[in-house]
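Once you've had a glance at the structure underneath, I'll fire off some questions.
Left out: one protein chain. Kept in place: all the others.
Presenting chain A:
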């Protein structure tokens, strides 16, 4: 009877967000199910980006989000700035003198569009779906695995839905612990489920998904115009010069033009091709992912495509993709979360949550940006996680998690082990309030003519 009482008042089974977890006084004797019993716990308020489980990097206190591997974003930016800089410095004066002033004006507008849309594509949330909480995951498990059989790795789970008379299979994501919505895909590089996942672009150093597809499209379209424009202007410049002094002399007089010519020549084909391809995707309301997989391959002789998301009108599709309502960021990077840090040296049970290794690794590798808030047993585990590769670490954790999950099909919220295994108990969350204007250090740094607020929520 005594055991029953103390199990009921075990604070780790409390799941109401408004009730903070309170350490049970040490008067109670620890039961066998109460292995990880906190002796002392402190609550610290953290921003959600600091405890984000995916492989992302955050700057400016969560306002800017990037993939962990920035890829060739510096190269992209560098090439654009170099080519445009050389154009404005060396070609524009000659062309203004001989032709018209509108050339640098048009060039300036295109350059502005390119840089702004590139930065927006790279620094905004592509439509990341936050991972399911343990109680949600348990609820999903309850509905799909009623047999109660525990296998080491359950078979892939799918759910079928009918959308516009088309049968669509929804896959279960073992990392995020939820059935992926339609058109959502899990990016292995960023370790996140992204809504309307298009592709992970190394040139922009981020995934391209529902929220930043329009920025990406604007970027490649304006870049193709800019590249073609600079290419044309440089050809014109060299032609005009060579008429006066000959081609060789013209090339010698303006070496920068040669550099621009080479860069533009090699990039214009690929960028124009990419723009054309994405224009086709926008017109048919497809994603790169779906197109590559051939999910909705059209049958010959059938007017309507197999794509259930298409509006069957090019204009409507374009409007829907590019001018549709802008969905909000679901991960709420700047919201607050109360993190319980434990000072206990107790044994850690074998079941660990997915979050911890990722977070540990992220905390350790981004030591410049993240404060060290992990103490006790968590510290020990994070040190052990260091030699492992990121994928190795996460695979182990997910395997262990999957083993644990079928064993608790009926413990929807009264599953003490869910809460006990996570050393950091998320007990309170607040959503950041979005204000109309906010200046930040990055904004001050990169704005010369206007202030920016990067996709804050």
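Some observations on this one:
Keep this in mind: a contact is a pair of C-beta atoms (placed from the backbone, for glycine too) under 8 Å apart; a residue touches a chain by one contact, two chains touch by 3 or more; residues count from 1.
The rule is simple: contacts and distances are computed from a predicted model.
Selecting from "Serine/threonine-protein phosphatase 2A 55 kDa regulatory subunit B", "Golgin subfamily A member 7", "superoxide dismutase" or "Cytochrome c oxidase assembly protein COX11, mitochondrial", the unshown chain of this assembly corresponds to "Golgin subfamily A member 7" (UniProt protein name).
Among A:195, A:260 or A:338, only A:195 touches the chain that is left out of the view.
Here the missing chain is touched by one residue of A:116, A:228, A:251 or A:274, and it is A:116.
The residue touching the chain not shown here, chosen from A:51, A:72, A:106 or A:132, is A:132. For the chain missing from the display, the contacting residue among A:178, A:230, A:261 or A:282 is A:178, taking the whole complex into account. Residues of chain A in touch with the missing chain: 1, 4-5, 8-9, 13-17, 19, 112-113, 116-117, 120, 129-130, 132-133, 135-136, 139, 161-164, 168, 170, 178, 181-183, 195-196, 214-215, 218, 308-309, 316, 319-320, 322-328, 330-331, 412-414, 429, 431, 434, 436-437, 450, 452-455.
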